[in-house]
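Have a look at the structure that comes next, please.
All protein chains but one are shown at their positions in the complex.
A, B and C are the chain letters, set down in written order, and residue numbers restart from 1 in every chain.
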Amino acid sequence: MNFASDNWAGAHRAISENLERRASGYETAYGAGEIDKLVEKRFCEIFERDLKVFFVATGTIANSLAMAAAGKPGGVAFCHTGAHMIADECGAPELQSGLRLHGIAGPHAIMDAGALQSAIEAYPPDFVHGGQAAAVSVTQATELGTVYDTDAIAPVAEVCRKFGLPLHMDGARFANALVGLDSSPADMTWKSGVDMMSFGGTKNGCWCAEAVVIFEPKLAAQMAYYRKRAGHLLSKSRFVAAQFEAYFTDDLWLQTARHANRYAAKLAALIDNAPDLRLAWQPRANEVFAITKTTRFTALKKAGLVCGAWRMPSEHQNEIGDDETLMRLVTSFATGDRDIGDFARLIS
Amino acid sequence: MNFASDNWAGAHRAISENLERRASGYETAYGAGEIDKLVEKRFCEIFERDLKVFFVATGTIANSLAMAAAGKPGGVAFCHTGAHMIADECGAPELQSGLRLHGIAGPHAIMDAGALQSAIEAYPPDFVHGGQAAAVSVTQATELGTVYDTDAIAPVAEVCRKFGLPLHMDGARFANALVGLDSSPADMTWKSGVDMMSFGGTKNGCWCAEAVVIFEPKLAAQMAYYRKRAGHLLSKSRFVAAQFEAYFTDDLWLQTARHANRYAAKLAALIDNAPDLRLAWQPRANEVFAITKTTRFTALKKAGLVCGAWRMPSEHQNEIGDDETLMRLVTSFATGDRDIGDFARLIS
Amino acid sequence: MNFASDNWAGAHRAISENLERRASGYETAYGAGEIDKLVEKRFCEIFERDLKVFFVATGTIANSLAMAAAGKPGGVAFCHTGAHMIADECGAPELQSGLRLHGIAGPHAIMDAGALQSAIEAYPPDFVHGGQAAAVSVTQATELGTVYDTDAIAPVAEVCRKFGLPLHMDGARFANALVGLDSSPADMTWKSGVDMMSFGGTKNGCWCAEAVVIFEPKLAAQMAYYRKRAGHLLSKSRFVAAQFEAYFTDDLWLQTARHANRYAAKLAALIDNAPDLRLAWQPRANEVFAITKTTRFTALKKAGLVCGAWRMPSEHQNEIGDDETLMRLVTSFATGDRDIGDFARLIS
Partner (left out) sequence: MNFASDNWAGAHRAISENLERRASGYETAYGAGEIDKLVEKRFCEIFERDLKVFFVATGTIANSLAMAAAGKPGGVAFCHTGAHMIADECGAPELQSGLRLHGIAGPHAIMDAGALQSAIEAYPPDFVHGGQAAAVSVTQATELGTVYDTDAIAPVAEVCRKFGLPLHMDGARFANALVGLDSSPADMTWKSGVDMMSFGGTKNGCWCAEAVVIFEPKLAAQMAYYRKRAGHLLSKSRFVAAQFEAYFTDDLWLQTARHANRYAAKLAALIDNAPDLRLAWQPRANEVFAITKTTRFTALKKAGLVCGAWRMPSEHQNEIGDDETLMRLVTSFATGDRDIGDFARLIS
């Protein structure tokens, strides 16, 4: 029973099959082909507006290129202290954009808008020494499996508007957040003040399909050059397009996300009822965080549970004992009843 | 009949099928899975030695990361004036490595070793103003469809040894050169003084499968970090591995390359016999360059020929008339007898 | 009475006079002249060992080039949260080195060695996602006018040794720390585990004289190129050398530092005895931090006191009231009895 990560699963059969279907015949390279255009149109329909889509190979570069679009000399981008951009991208955003990443605290990986405002105010206009505020990024769903609902995103967007900063959304698990919130893509993004996003398909059943989606046209002006300079303009770009084509067909992406979230909820329910495990916090997407004695965790692993130990965020340090471990369980399109059954047996 | 580029073709059926076969089941992400390891072992077998392999999504980033491995402040990398790194990578190598690219002339896209030596000598040790020589890169097969045979690579490698510079080979079309030269991977690379290479699969039947291959261990020391920082550490890395797995099975890669080269030779023979076309130079891989009147070129395009006009290299400017066009025709695994037949009819 | 900063003062007469004395005659440019060599030798004598000196124009670039010497892809440098490198250099260290700056907390601007160790441990070897630990930097004297005494520097150096990280010292106010600690340059630096430093002369009576001083030879290997690439190789380099020449003659640098520190101590004594001001902490160099009611601060400014309001470090937030202001008073070679007398009258 494997709950290590949604990127340990392979590709959904519908994705692979479409890749095979789209493998033959010639298509203009570098994103100018027919399939690319079809899929770009689908993005517009899904988000209910004109927008620009730039396919890339990883979520890390999607975030990094979005930051590049907001780049300024001595610029600073604000994101949660535990954001993927800070914690797991090895300096990629900094290389592409020249921006510094400034961590903002907040419980459950949700950025505190007040802390954000204070942090931005530490970079007053024309005070050249410290640098200048340049962008804000939120992750949806967050790295802790929670989500920004309307009440959480609105004050962040308000701060962005106040200081004239572009708001970016890291949507590596966008679909999981979307079905978790039962919202619409438009409502969750540009209607909430989001100017650009990283749209992830890989964790939700694709092989390798990510995109920078830009709602605010002027942020897209140089993006084609940024992407090429990053080595992320794929020659056989249609292979990403073909993944997204299948991803969006018959709402596959929503089905796989619902599937993953539903199994996460099942895991959460099992943990909630287990005598020696407890939920760290309530999951809202496809990641479940649980706390147990470290000895128990070791035993579970030995018994066949594949999942990771996680660093407790500083905001929640007092919620865990020295002899306890925070464990992360991630579900995906590939999770099945058998995994849940095995897990139930294991912890009971 | 489409001879626009080998990257306009999709994926070879064997590649797509293997992707489907490898789509299910869990694998450790980020290159640590079993399929990745299997394929890395295959690389060692194919090159007859220990080496390091780093999968990436594009040839541009493979080149760029190789340059990063050779990076120095104020450093300069030398490659042919028409090299892909200079002409078609939008500053990607410079961003990743901080190196400047210095073009070296030479007929048929083959770097002149004497010119290389003179260029390097313009960066004497300890003369800080100009910067410092850092690396040399050759393209195999070249951007003009020619190849470095042993006599061509040896003097370049000798200059590299003399100045202590790492030698990189851009092998976006490595397989085509390999079968064109009837050589072995080992002979063409590390046995000829090559320290690292970009190994391309995409142009030869894969969807998106490229790798930085490093023979000289110390050049690999930081590569994992460079790749991650470039946003090119793929989470579902096995999808590249699975492509290479199929690519190497039953020598598919050599078959597809031979196929493409054979059809290029057929094109060349047709052109050689055509009354109003002539070969710009003899093709040695899967790219054929031909010269014709511009009016004729326009007519051919209108009649259904899909191929590109190319900029005549400065070394060959006197071989083309003002009213003529240099055209490039590229073959691939997907080229078939019908394409050749159509082309024969078209030009006769 | 001006206590705004030590860089609001001009140049010490001995510095200016030596510039005039050295203005005539020819000297090899770019740091290869006789005066440069003489001064480099003086550095070796002062630090009691062989070392490498690289003159530059600002402390910001001295820090940045030192970081460049420790650069690695995805690298992270650790310094105090309030360090000049983080707070006041507009991304210069990041641009030159590619490193991220990671703030470490600690009271009175002294890095906590335990917190440092924990932070470094969050970058385990071979975990490529987060990046890699690359360097540690301390500021001596600190940005809060305190100093690292032997007990403070030893555990930081021990952590560096343990993890194999180079230790850098930002010595923009090195002379003030030196006389404040009554130590020797050697004891305070390489004998305490410091591998390289930024040696500042500007704040202590020079016009514009800073240097990267490197004790660990391998860190100096590329420094000449880093400096030139930063645009900091001065053609008439002797003008920096001439400043340092005067600076070191008859221990001028120690005299001016003692002078500044002595006046800071006088300010501190006056504040300690003033009814409505209090010292934020005990000064150890030439910066005095005091707390007073904001209304009182405004009145003092209006009455002619020139000095800055400072942001209270987060570690000391509970030591200041909402209606209070933290003020910074800096003394220099130019501070005189009259300034102190005026200040005494003002606050009494």
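Here, contacts are C-beta pairs under 8 Å (C-beta built on N, C-alpha and C of every residue); 3 or more make two chains touch, one makes a residue touch a chain.
What you see is a predicted model; the values in this text were computed from it and never measured.
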item: Touch criterion as defined above, residue of C:Thr28, C:Thr249, C:Asn273 or C:Thr298 at the omitted chain; value: C:Thr28
item: Selected from A:Ala122, A:Ala224 or A:Ala344 as touching the chain missing from the view; value: A:Ala224
item: Residue of A:Ala172, A:Leu233 or A:Cys307 touching the missing chain in the full complex; value: A:Leu233
item: Sole contact to the chain not displayed, among C:Lys228, C:Arg262, C:Arg278 or C:His316; value: C:Lys228
item: Positions on chain B contacted by the hidden chain, ascending; value: 73-75, 87-91, 94-95, 98, 100-101, 122, 128-131, 311
item: Interface with the unshown chain - residue positions in chain C; value: 2, 4-5, 7-13, 15-17, 19-20, 22-30, 56-61, 64, 89-92, 95-96, 202-203, 207-208, 225, 228-236, 238-239, 306, 334
item: Hidden partner chain, residues of chain A it touches; value: 30, 68, 72-74, 126, 128-129, 131-132, 222, 224-229, 233
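Rule of thumb we're sticking to: only the chains that are shown with their structure count from here on.
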item: Chain centre separation in whole Å, for chain C relative to chain A (CA means); value: 41
item: Length of the line joining the C-alpha centres of chain A and chain B, rounded to whole Å; value: 34
item: Chain A: positions in contact with at least two other chains; value: 89-91, 95
